[in-house]
Structures are given as structure tokens and as C-alpha cells.
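Of the protein chains in this complex, all but one are displayed in their positions.
Chain nomenclature is as follows: A, B and C, assigned in order of appearance, with residue numbering initiated at 1 for each chain independently.
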Amino acid sequence: MKRQIEAEILSQRRLAPEIYDMRIEGGEAAKDARPGQFVTLYCEDGARILPRPISICEREGTRFRLVYRIAGAGTREFASYGAGKKLRMMGPLGNGFPLLNKRAILIGGGIGIPPMLELMKELPGEKTAVLGYRDRELFLRDEFAAYGPVATATEDGSAGVRGNVLDAIREQGVEGEVIYACGPTPMLRAVKEYALEKGLLCYLSLEERMACGIGACLACVCRSKETDEHTGVHNKRVCKDGPVFEAREVEL
Amino acid sequence: MKRQIEAEILSQRRLAPEIYDMRIEGGEAAKDARPGQFVTLYCEDGARILPRPISICEREGTRFRLVYRIAGAGTREFASYGAGKKLRMMGPLGNGFPLLNKRAILIGGGIGIPPMLELMKELPGEKTAVLGYRDRELFLRDEFAAYGPVATATEDGSAGVRGNVLDAIREQGVEGEVIYACGPTPMLRAVKEYALEKGLLCYLSLEERMACGIGACLACVCRSKETDEHTGVHNKRVCKDGPVFEAREVEL
Amino acid sequence: MHTRVNLAGVELKNPVMTASGTFGSGAEYGEYVDLNRLGAVVTKGVANVPWEGNPTPRVAEVTGGMLNAIGLQNPGIDVFCRRDIPFLRQFDTKIIVNVCGKTESDYLEVVERLADEPVDLLEINISCPNVKEGGIAFGQDPRAVEHITALVKKKARQPVIMKLSPNVTDIGEMARAAEAGGADILSLINTLTGMKIDIHRRAFVLANKTGGMSGPAIKPIALRMVYQAAQAVRIPIIGMGGIVTAEDAIEFILAGASAVSIGTANFMYPDAAVRVIEGIEAYMEKYGVEDIGELVGAVR
Partner (left out) sequence: MHTRVNLAGVELKNPVMTASGTFGSGAEYGEYVDLNRLGAVVTKGVANVPWEGNPTPRVAEVTGGMLNAIGLQNPGIDVFCRRDIPFLRQFDTKIIVNVCGKTESDYLEVVERLADEPVDLLEINISCPNVKEGGIAFGQDPRAVEHITALVKKKARQPVIMKLSPNVTDIGEMARAAEAGGADILSLINTLTGMKIDIHRRAFVLANKTGGMSGPAIKPIALRMVYQAAQAVRIPIIGMGGIVTAEDAIEFILAGASAVSIGTANFMYPDAAVRVIEGIEAYMEKYGVEDIGELVGAVR
């Protein structure tokens, strides 16, 4: 039976302003983790009751590396903890990216970058990372470079191509057969359009406000093209059926 | 202007099961503290919004020593913190005991014992402490002994006189001209009766559930014999007019 | 010592069930908790046809609780009967189906469809604040409550639980209306209507503007209403609203609830219901309570 565990933080450091890098012991269940899955962390503060979904940046043995942005009081609480602190955790959750043996473009935007790192490690074929940042705080970029070429875009032009990830792809002539992407919805929408235009297979990792994190509460749905088998309507559950969807499956 | 401060915990240790001993930096305001006053400590957990009143056990310069019992989630939270942690704090609050130059009996029962220690130190005249415990966990007793004779009662008879503080007074022939007491209401009621019977001056430190801690909300009232000047009715505010009352002033 | 409770002739092994909408039909939480331990599983609301529910965001966290505006998304009664009832039948727990509708005939269609299904109790949801039609509209007027209760009772083969809305002036009046309509059991409270605004975007956080508030924050209000309802009627009450721990559950039982539901707490601890069951047993042991019925309404 799966369970919520008391997970011990192994280390934590600040990677960039508001971006934290936590290593946490995930137990036996962690061994089954796939790139693109996530965990849920629970606050200790009794005023904050809902779990926070956090994508898995890397997994080594039973240990997770979680790189996350402070987005509110809950993630600020997490960021305040150091090694030795235990937090309730569930996961890995969700479906994860399919590992295809095709030439791949991995697109990460902002806090959508971390989950692409484990994928970059595990994809068997040729692969290029395209990372979109706000500014010169290029967290994790060098780590991607260990596994393949990296194209960079920054909104303010302070590094790489000025503009967004698609600007970088076009300007640097990045090519592939399959796209994997995680980032803000406007980015995903543009990536989907680009993939359809180029006739590329495309997997998108979506984000939506969650409650249960395991598919029971139907909070985090997205619009699906077809009637979903589970829900009986045009909705898929981001936490359970996703967070990764083939781009044509979902409406953004 | 008075204020709520961010007070730094200087040290904390466990004195007995569920009884903790915290030293905390009280700032300039601490210098005016009198025996029998209290501070309010605020939880960090957002689910617990009300301050916890804690009696002042000792005060040295700007530092308070607070000895308290874990009575719920809030005090359990306080007990979890070590040196360096900062907590919001107000105080000293309340009136405190009058320091009379008379032969004094200081009666403390259970978690009513700690505030009597500072009083034991500061009273100018001859004084005897009478301390009532549940069992052989005689926290603070030895520290009282440095300032005068101590009579002890335990409910289970494991130390001193078996019974309550009045049993100890009678059995050990403790005498004086003024009684100061802090402890559970049944004890205070018995002490008041004893004092009236013996014709002794008697000051009681009361406890009642508080909200604001400074006299505004009228939560922690006690019944007063006379119409109270502030409230216009037969109620006095434990936090502001008390916690110390001349026994004849209040109905228990 | 035993924790069995009898609700309108249906005997539950213990008084702890899951609150509708927080537990699906048990399949997802079944991976985290042994469903055989539960007194009953109360399913997410099911209508005569599939409902798409509301746009997202559908949830928001608030101090000590959450808002939801799922909008009763459900696959419709056909899928439910084909998939969810057989799933739940595998377990040694009672099955309570939460029934929702937009019109009277919607409710009745589902109730009739369930007549020959192996479900133990029906819970009629006349108190969902998140759907435009039906739902709460039936639950805020005593005449409407009595009327829909009577209609359902005429068709229902299983005993009927009427689930009451807390968004009313006088919960006792609503409880009496349901009892007058023939309800076998009451359950309360459904969620309290709440709102959250994003001051930076200057917009409602929920796509539906308002949502139903649940979680520990609402417990004192729920407890008060359960107490008031218990004073108002003779039929048993299933109490819910912010129950996380056994201590919470016992408060509701002492206030007059014969059974309790665990809702939002499932999102905090997937095994919350089992923790509550174990805690109730420990309490009964500590205080020498032989029959949990001794505790029902013991504080008044």
C-alpha cells in the first residue's frame, strides 16, 4: 500500500533569488520515480492544509532533488528548513514523460526547468535543452550542459537569445522529432502550436491548482479533446492522468 | 509606547515531565517587571492566533525566566524551540504582588509555583514557601530553599507532607502575617478561606482564559465583590486589574 | 467495547465514513488506505447524466481550510453503476451514494436507477453551493427541503440521508423540514460559501467567483449546527465539517452525531479516516466506554 511518509530533508540551498534546491529522502517508493513526476509536500503550519506539488528535478536511489520557487507562504515555509527536518510527503505522483528513442527537444520555462533535468539525464537518444529564464539567474543551466547542447533564452536579453524559448529554437536552429515541455501556460500554448506546425510529437507537462494530488477530488482538471474514460466528460486530471499529456490530447 | 517585541530565546530545558524552563530576552521593558506579572507569547503556527500568558518565574536584568507546563499545542510549540529562536512577546503585563514587609507565607500549587520564585527573592521580610506538587517531580523546590524555609506537599505522598498545601501549613506549623498564593482555583479557594479564618492578609494570583492580555476584550474577568470602577459591574479583568487580587476583593 | 452504529437499519462497523466529493468512489484513496476499515464510503455526487463541472481554478487554500468549486463534475449514473459500485462491492464497507441534480426529476432519475443496485444508503445533496441550478437552491428553504425529501422518499428503495446546507439562518428549521419530509438520516454540514480575491491580478481566485469552504477552519460552525440539528430532530445525524482527528470526531459525536464523515482531512492525511477510527477506539478504551452510542449527544 502506498503511503504518506515523514521525509527527511538531507540538504537545502538557495540556487537563485526565490529558487531553492532541496534534497530529501524519498524512501523505497522513490526508486520507481520517472522524469516528469512530482511529489507533494505538506506544511507544518496548521493554517496551510493543502499539499504543495513539486516536480522532481532529479532522483538518485531513494533520494529526490526538488528545485522549486517560493510562490507563497507554503513554499516559503519549506525554504526555511534545513537538513534533518522532516516533512510529510507523498509520491512520486502522476504519469511522467514517455522516454522515446527519438531526437528530442526539451523545453523548460522558469520553474518548469527543473523537471526537465532528470528527463535530460534519462532520455536515451540525441537531445537538446532549450531553457527560458527571466534574467541572468540561469539556475541549473550548467547541469543540463553535461548531457547535451543547451540553448538559452532570457526575457531581458541578459544571456542567450533575448526572448522566449521559441525564439531560441528558431534563432539557434534547434531541431528534433519530439518535444517535451514544461513551463507557464502561454509558453506551452506556443510550444504546442509550434509542434503542430512542424508536425512534431509533443508532450506537455501541465500545472493546475491541486487539492488531493492523487486524482480523487477533480480540482486540477484540464480540458481534453476526447471524452475522458475516467471522468466521462472532456476533462482529464492533471495530477493523475498527467501532469504530462500528448499535446493534441489537451486544450490549453 | 509599549510594544510587542521579537524576543530571542536564550536557552530552554526540560525541568520535569511536561515542565519547561525558558530564558528569553525581554528588552528594556523587562526591567520594570514585578513578581507576579506575566508575559504573553505568540505562536508561530498560523492556526493558533491567541497569545499564551506565561507567568514570570525570574527576571535578571532584561531577561526573563519562564517556567511553564505544556497544556496544549501552543505551549508544545514553545517547548520545541531552542536558543536563538525568536517569538513575539508582550509584557510584563498585569499588576504583580505587592511587596510587603511582613512575615510572609508564599503558597504555590503545581504550575502556580514558578511565579512565587521571583517573589521569594524580592520580599524583604521573613518568608516561608509552601509548595504543592503532584508527585516527586519537585521542580524549582531547591531554588526556593536558597531564600528561606520551604514546606512541601505532594498529592501522592512521595515527598514532604501527603496532601495539599494547607495540609503542609498545618502539619509543619507554618505561620505568617500575609499570604501570597498562586495555583489552581480549588487551592486558591481553600487558601482564601484559611486566610479569612486566621485573619491574615491574602493575595491571590488568578488564572482565566485570555484573548488580548491587556484589558481590552473583557474575556478574562473574575467576579469582584464591589462594582469595579473600570467595568461598572461586578467584574474585574484578570489580565489588567490582576492577576493578583486581595482575596476579599474577588469571588472564587 | 464496540463501535457499531445503526443508521436507519443499516449497521456500520464503525461510525467513520468519507465525505462526499473528497474521496471519489474510493479507487484512488484505496491505494493509500484499507477501505475495509471504513464504516462506509460516501461517493462523490452522481447525476443522471455526466456533468463537466466548473472551469479551473477550482480550488484555493484559505487559512485552516480550502475553497472548492468543482461544480459536481461526475461521469453520470451509468458509468457509476458499471464501474464504481462493483469496485466498492469488493470491500467490507457500506456504500453510500451521493445523489445530485439540477431539477427534481434529475434527482428522482438517479434514485430510481439505484433502486436495484447493491448500495446501502442514498445521500441527497441539496446543498452544493457551486452549481447554478439545483443544489443549494433546494436546501435553503424549508418548504423546498420538505418537498424534495418527500419526493425522493417515495421513490427510494434505500434509506435516505438528506445533506443540509450550513448557509442558512436556522439549521434546526431545515432539519425539521427534512424530518417532516420523511428523511431517515441527516448529514451536515455541506460547505460554507466563501470567496478569495487575488489583489495583484484584481480578480477572483476561483473561476466560479465563490466556492464552498471546508477544512478545520469551519469546524466550530459545523459543530454548533450539528448540535442544533440534534436538538431539533429525532432521526440520526451524520456530522461533518473540518474533522481531522479523533478528538474532532468525538466532539461531533458528543454534540449529537451518530456517525461522522472525514472530508478535507483526506487531502491532509490520506489515511485520516483510519486514524480517526483508531483514535475513537483509544478514547473509548481510556474512558471505559462500552458502546459508542453512550457518547452520542452526551453533551447538551
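Rule of thumb we're sticking to: a contact is a pair of C-beta atoms (placed from the backbone, for glycine too) under 8 Å apart; a residue touches a chain by one contact, two chains touch by 3 or more.
Everything numeric in this text was worked out from a predicted model, so none of it was measured.
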Contact set of the excluded chain (shown chains only): A, B, C
Per the touch definition above, residue among C:E11, C:D92 or C:E247 touching the missing chain: C:E247
Candidate in contact with the missing chain, chosen from B:Y20, B:Y42, B:F78 or B:F97: B:Y42
Chain not shown, touching residues in chain C: 62-65, 67, 140, 167-170, 192-197, 199, 202-204, 210, 213, 216-221, 223-224, 227, 242, 247, 250-251, 254-255, 283, 298-299
Interface residues of chain B (partner: the chain not displayed): 1-4, 42, 46-51, 74, 88, 90, 208-222, 230-235, 240
Interface residues of chain A (partner: the chain not displayed): 46-47
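Please note the rule applied: only the chains that are shown with their structure count from here on.
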Contact-richer chain pair (by C-beta pairs counted) among B-C and A-C: A-C
Most centrally placed chain - per-chain CA mean versus overall CA mean: C
Distance between chain centroids, defined by C-alpha means - chain A, chain B (Å): 55
Inter-centroid spacing, chain C versus chain B (mean Cα positions, whole Å): 46
Inter-chain centre distance, chain A versus chain C - centres from mean C-alpha coordinates, in Å: 35
Chain B: positions in contact with at least two other chains: 46-47
Residues of chain C touching at least two other chains: 63-64, 216
